[in-house]
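One protein chain omitted, others in place.
On to subunit A.
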Amino acid sequence: MLRIEKTTENHSEILSLFGEVDASNSVILDEAIQELVDGGSKSILIDGKNLEYISSAGLGVFMSYLEDFQENGISMKICNLVPRVFEVFKILGLDQLIPIYRDRAAAFAD
């Protein structure tokens, strides 16, 4: 089960993820990000406070946007990951490619 809540804070579009992202539902995450891009968003923050699990299908969604975001000046940050989920980002080295912050305040401050 994956639920995504969209809010705005500090001039950033925030996607809060609830539940688990796997190959059965990663398209929902993809569509949510694409929708923000289509709407002209320049600053996206993914809040993982309630994200319990993410497989490569979900991680691949983030990866697939990185180059376009770089070219088009769109900022994507991630915050609030629970430790075991953060570990998975680290195993792949994604923490070197996507800025990851302890919480929203830290993400906004940077």
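The criterion applied here is as follows: a contact is a pair of C-beta atoms (placed from the backbone, for glycine too) under 8 Å apart; a residue touches a chain by one contact, two chains touch by 3 or more; residues count from 1.
By definition in this document, contacts and distances are computed from a predicted model.
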Task: Protein name, per the UniProt record, of whichever chain is missing from view ("Serine/threonine-protein kinase RsbW", "Phosphate ABC transporter ATP-binding protein, PhoT family", "GMC family oxidoreductase" or "Beta-ketoacyl-[acyl-carrier-protein] synthase family protein") - done: "Serine/threonine-protein kinase RsbW"
Open item on the list: Across the whole complex, list the residues on subunit A that are touched by the chain not included here.
Closed with: 1, 20, 22-24, 26, 53, 55-57, 59-61, 63-64, 66-67, 83-84, 87-88, 91-94, 97
